[in-house]
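Everything below concerns the one structure shown next.
All protein chains but one are shown in place.
Moving on to chain A:
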Amino acid sequence: MSGEDCESFDRGDADGQKPDKMFTLKKWNAVAMWSWDVECDTCAICRVQVMDACLRCQGESKKDSYGKQDCVVVWGECNHSFHFCCMSLWVKQNNRCPLCQQEWSIQRMGK
């Protein structure tokens, strides 16, 4: 991994012999990872990790590469979280949180 690019470099401000700083930070290539801010990383309805698309969405095996974006996470007032797709089917039958049986109301939705 010792790739050397052939672009010309600038000598810039390198002439001062007695620097006040030893290094300058030119650039930072940062890498970060995001995940849903959830207590339990598995959706209790479909038993799939909330980071992955829910079972139904996987089954439809969306071919477009952005398909994943549709399958977001939803948090209830009880702080329990599920796939939005799974929960919206669930509340049609029973408007309670499947984990704590409290009345279901949406606190926030992931995006």
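Here is the rule we use: a residue touches a chain if its C-beta (ideal position, glycine included) is under 8 Å from a C-beta of that chain, and two chains touch if they have at least 3 such contacts; residues count from 1.
Quick note on the criterion: contacts and distances are computed from a predicted model.
Only one chain is not pictured, and the protein name UniProt records for it, out of "Trafficking protein particle complex subunit", "Cytohesin Ubiquitin Protein Inducing domain-containing protein", "Cyclin-like protein" or "Cullin-2", is "Cullin-2".
Although one chain is not displayed, its contacts with chain A can still be listed: residues 1-5, 9, 11-14, 16, 19, 21-38, 49, 51-52, 61, 63, 65-66, 68, 73, 75, 81, 108-111.
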